[in-house]
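A single structure is presented below for examination.
Note that one protein chain of the assembly has been removed; the remaining protein chains are unaltered in position.
Each chain gets a letter, A and B, in the order it is written, and its residues are counted from 1.
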Amino acid sequence: MRWFHAMSAAALVLGVSTVGRSAEASPTREQYRLFRALSIDLQGRIPLAEEITAFEQPGFVLDAWIDQHLQGPAYAERLRRVYLDALRLEVGSMFNFVSNPLVLRRVAVLDPDGVPTYVYSRRGQRRDRVESDLDFCLSPDETGFTINGNGTLTGVSRPVDRAVWNQRTVEVRPWWLYRDYRSASPSQRITPGDGSAMQLSPVASLMLNADNVTPTTTIRVCREEAQTADRGQVYLSGRLTALPRTEPYPGGRTSAPPTDSAYARAHATDMVSCTSGAGVGLSDDCGCGIGLERCMPGNSLTNDPAAFNIPDNVPLGAEQPLDSRSQTQGDWVRFWWAQEAVHFLDDLFVRDRDVRGLLTDRGTMVNGATAQFHRSFAASTCCGNGTAFNYLEPVALFDPARVPADLTPHDLASWRRIEDRGPQAAGLLTTPIFLAKYGTRRARAHIVYNAFLCRQFVAENVALTPSTDPNLMTRSGCAACHASLEPLAAYFTRVSESGWTFLPADRFPAFNPACAPRAGASPNGNCTPFYDPAFGTATEGMLRGAYGSPAHADEGPAGLARSIVAAPEFASCVAQNVSESFLGRSLTAEDQPLQESLVTALQGNGFRMRALVRTLVRADAYRNANNLASGAWRAGVTP
Amino acid sequence: MDSRRRTFLKVLGGTAAAGFASQPLLRAFADPPVASDEFFVLIHAAGGWDVTLSLDPRNERRGIIEPGSTDTIDTAPIRLWRNAPLDADTNTFEMVRPAGSSLRLGPAIGNLADIADRLTIINGLAMNTVSHADGTFFAATGRHLAGGKPVAASIDTMLANEFGRESLLPTVSVGYPSTYVGNELDARVSPLRVSSVDTLSKMLARSNVNTTIADRQAVTALLSEESRELAENSWYRDEIEGFGLQFQALPRMLSPDVQSIFNAGALAMAQPGLFPSPGLRFQGRAGVNCAFAVEAMKRNLVRCVSFSSNSHDTHTNNYRSQPLIQQELFDTIASLVRALDAAPHPTRVGRRLADHTHILVVSDFCRTPQINLTMGRDHYPNGSALVISPKFVGNTSFGRADDDQLLPAIAGTFADGTRAVAPPDLLATFVAAFGVNPRKYLRDGDVIRSLLRA
Partner (left out) sequence: MKTTLQRAATALLLTLGCNSTPAPPLAVSPTDAGSVTSRPTQITPTPVTQIPGHELIAQDRAPKEPPRLMPAETLIRSYIALFGGLSPQALQTRLRGTTSDNLFDTWADYLSALGVPDYAVDIPRAPQTNALMLAAFERIGVALCERAVQNDLRGALAADRVLFRFDLPTPTRALTDDEFGARFDVLHRRVLGYPAALAPEGRIPRFRTLYRDAVTRHADAGARMFNGPEAGWASVCEGLVRHPEFHLY
């Protein structure tokens, strides 16, 4: 007997039937192999010694063991990996998230006693005096230095006059230092976390005063940034024309003071939201909120300053990081975007929700960091030229009112299910990480088509002929792919590219007479960011991306989700994705019966993934397969 | 016009032969010589480059083409940029015409202009896709994706399979779209995919405090034997045989000689020309990869080095940096060529590495001739490629894109008729240059004989 024991050979005669084992028989090698494979796939590791011992017991029932392990975090992680491998829902620093209304940068100023003291401010803050409007709250004449565009300083610092100091700056106990920052007198100063991402851990420099020794208990912030109102009145400075460059600017500022925009002049009494980027740019009443919770800290004046210690590598999950280091405020936000997707997937698989929810679920998972983002940060990128359409307060993909008010940025380990983000929400498709990862309408549609229908756009091999047809659905050589892609991409018409700002139909109708292309004239500059002159008519402009299907544009990502999950390929694609991951190879035509059985299991059980995985791990291809050469099994048998 | 006519005639000459002689062609490849002294550097200019600034330059408004101009790009760091008026307050560039060369290049070509006599440029490549994934794999494998998956071996794998089976490292792939697909492939040539080459030295360090190298080698020898036995008794052997081969390679991998090529400091010391100061803004990693290629080839440790550059994907006003992204890449390639010129061949006494090293540079596709609303350029289904190889005719441009829309134009008569040149033709020509039958790996593509030296 050369290769394995007679017991194994006997199993082969029986077709390696491992489903049942007689009470007395010891496991065969193939049965051990199967148990180990199941442990790897369902427990996320090889079996422990105790687990092997239990497996060897006569009464061990493998099916019961399987059912017991088709739940829990390891099982969820296994399935999550299938979809993250396909969707790759992380973005690196190439996706530069530096939203000026959010970022509090700091600079060391000499206080009235000549002590270097950090003062925090944000770029683009409206202030009610000409010396500092849209600039640092203390003028160069007051501090002795000017702040250059790249964050460097020019000049020699001098102590700031006490009256100016007291008038222009205030002390705050911010959220990144105090757990009870919302209380009237915060007192629960945090202890630096271990960087595990489960505990808030500001970078060391944020915890120290400018002397690099004294622990920071309060920070000094420009007065405007410390304001807490949710809404502010549009600010009118009265400046209608730019100051001529020939004169020195007030207070020694190096940039011209801003003038009042046409919008501000027309809406001088309007109240605007202080979470909207547009609002922050219009009102000097808008600050960072209670405990500065609408802003992120930064330890310098650089564009994307360091803020928190978080892990770089979390292949085993954020709860078990492999490392931790000082990272920027942008890194922090990106990290938690990715974690939202991780927890969204885990929750779906642990609770065995309908897998169609990957695309259609209006709910999501939030923790303190993502709650802060959806509540206070997401709108900061709105609305650009939207003011021309009177769009200053975005209709959110995740309604901030539905974010639990009691979740603070400190609640990092606490993930909570939100059942309904709002009418625009659609599974992963409206999460920030998806929209950031896939920045364009076409990229978004493409990955959905690929990951959830297991289909690819395959170009036809034709000669491309010169054409001026802007319609890629009909243009020669383009049509083969774009006839399918453009209607899918149109579902994302109302979600801005490289962002998540929603463009509602009441402000941005798919067909807009006000944005009709002007024959012989240059396009309306307010319209062109939103309306595509190539597809307008003489009487109306067409919203960008809608030409693939105006109806799809109005349905939004939720419409795409409905369309995809209703497609006959959806279930077979789920089966294909999961089985290819578990079997470690591509499915072939020979696997069609397996794939069909998995589809039946999925559809027959309300699209619950557990039924599919149970069927898969009991299938011959998984359970009864072996890799024994014919010579090996023959050699083990005594005739 | 003249140059276009010359190009067309060359195509006719080359492709007529291919068209007539598909059978003789196969016969000619029946016993391909194994040119195991050859080395290969395959570069993927990731993200889709704007060829109008370099390989297929355009400096006129014509049709839908809006040339690069002072309105849209940062010209200051572009050394070869010479203003040429575009309109009243905007300048485009003057063509770069290297001395003694008939090539017309764009200013982003950088130091490659100095070695124009060694450049073989393919323009008007019919990419037929604007999907990054599809274009990337089409350029590297000659096949579009099917069901989202590559269906053929990539060029580095093809070459490794022909010439690298005995190499310690047949292919080192740094983010290149390397694929290992096909029935003809040796288990040994599976690409060694790494995210960076210079951070791996720690992996190769060993401690001798508790145990010795003899202890570890004894374990490796045992595992090699175990792998052999397991493979013998396995129905599917590839994975386990792969283990065995890799166990056999391990002692060599752990030699100090090899460790030094995986160390950034050692590479910078060995190839300072590839580490300019101040450092490159976009393509610093390309320099590391090229230095690795030279040092690994000098030691005869690797057959193919393939890598992807930093991204050229500039849809928005980051397009302002597009020429700098290209210039840094082309400067790095020029430095690579100089380094290969200076390096002795590891096995051929008296020869330079440059005499036996072949460089192929491709991209996903190119970028739109129009400037979009956000001052960038989007994806466009045309492409260009660059070859620097002693097997190829230098100072040559083949294929073209049309004057008004930058679309691939007919390059000549191929076996399947008149059409534009496409990636399978380029790949077929590249492997055929070394006596490899293209049909062994490529379903499509004709060998363009006019590009090959006699």
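The rule is short, and it goes like this: a contact is a pair of C-beta atoms (placed from the backbone, for glycine too) under 8 Å apart; a residue touches a chain by one contact, two chains touch by 3 or more.
As the structure is a computational prediction, the values presented were derived from the model and not from experiment.
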Among A:57, A:185, A:212 or A:313, the residue in touch with the chain that has been omitted: A:313
Check each of A:305, A:321 or A:400 against the chain that is not shown and name the one that touches it. A:321
For the chain that's not shown, point to the residue among A:67, A:460 or A:620 touching it. A:620
Tell me which of B:37, B:114, B:226 or B:355 is the one touching the absent chain. B:226
May I ask you to list the residues on chain A that touch the chain which is not drawn? 1-5, 8-9, 12-13, 15-16, 27-30, 32-33, 35-37, 39-40, 44-49, 52, 77, 81, 84-85, 88-92, 94, 312-313, 315-316, 320-323, 338, 583-585, 588, 590, 620-622, 624-628, 630, 633-634, 636-637, 639
Could you pull out which residues of chain B are in touch with the chain that's been left out? 168-169, 175, 180, 183, 190-196, 199-200, 202-207, 209-212, 214-216, 218-220, 222-223, 225-227, 229-230, 233-236, 238-240, 242-243, 246-247, 249-250, 253-254
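Here, only the chains that are shown with their structure count from here on.
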Separation of chain A from chain B, taking each centre as the mean of its C-alpha atoms, in whole Å: 34
Of all residues in chain B, those that touch chain A in their complex: 63-64, 126, 128-131, 134, 144-149, 232-237, 311, 315-316, 373, 381-382, 402, 404-405, 407-408, 410, 419-420, 422
Quick one: in the complex, what on chain A touches chain B? 3, 94, 439-440, 446, 450, 454-468, 477-478, 481, 498, 528-529, 586, 626-632
